[in-house]
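A single protein chain has been omitted from the complex, and every remaining protein chain is retained in its original position.
Showing chain A:
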Amino acid sequence: MRTFLLLLACLVFAIVSVTGFRGTMTTRNPIEIFPDMVRQAKVKEQASSFFFPDQRASRYPVSGTVSRGDAVDDPYRNTGMIGDHWGEGIPIALTAETLRSGKERFGIFCTACHGATGSGNGIATQYGLVGVPNYHAEHARQMPDGQIFYVITHGQGLMLGYGANLSVEERWAIVAYIRALQLSQSATLADVPIAERQQLEGK
């Protein structure tokens, strides 16, 4: 009995020393104990696939593809241009909800470089990012809405485009929010509704 228990203890010790404990950091691949249908031969997002010659499961859209929900026959809404000129005006419904969404998207995608108020002092500028414009400079104020939309979509100068990351609607919402930011930096008391003016008194 004693020998048996000793052998058993050795065995347990050996197993534990080889397998280790739960939650230990490791670079070995996760073990799939019953691999039955765990990994199936199907196309998966952003994975590799031997079905296609370039081995990418995620495909580029056929050129000319329009996202579901986007307007097909509204070139200004999709490009920011009317003919060969920049258009003026925001072609989506302007509501408090639009501005809220614009503020949220601006916070996610723009503040890192442009700063929370659009003054061009985002945190990336402390790490060597250069050439970020100030939205409150005269030329930025004069920039047509359509051009701002185009810059968000395709980038300009050192900025790369965010058209792939933001829907058309979200880009226009950001344009609206940028306009609100510009207004906020040059507003006078006369721009504030009379009912809310007293909140600002003494500030």
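Assume contacts are C-beta pairs under 8 Å (C-beta built on N, C-alpha and C of every residue); 3 or more make two chains touch, one makes a residue touch a chain; residues count from 1.
Everything that follows uses one rule, which is that contacts and distances are computed from a predicted model.
Asks: Quick one: find the hidden chain's UniProt protein name among "Cytochrome c7-like domain-containing protein", "ABC transporter permease subunit", "NADH-quinone oxidoreductase subunit I" or "YCII-related domain-containing protein".
Replies: Cross-referencing UniProt, the chain left out corresponds to "Cytochrome c7-like domain-containing protein".
Asks: Looking beyond the chains shown, say which of A:Ile123, A:Ala137 or A:Leu183 touches the absent one.
Replies: Touches the omitted chain: A:Ile123.
Asks: Among A:Ile31, A:Ala93 or A:Ala190, single out the residue that touches the unshown chain.
Replies: A:Ile31
Asks: In the whole complex, what residues of chain A lie against the chain that is missing from view?
Replies: Touching the chain left out of view, chain A contributes residues 1, 4-5, 8, 12, 15, 19, 21-33, 37-40, 42, 44-47, 56, 107-109, 111-113, 123-124, 127-130, 158-160, 164-166.
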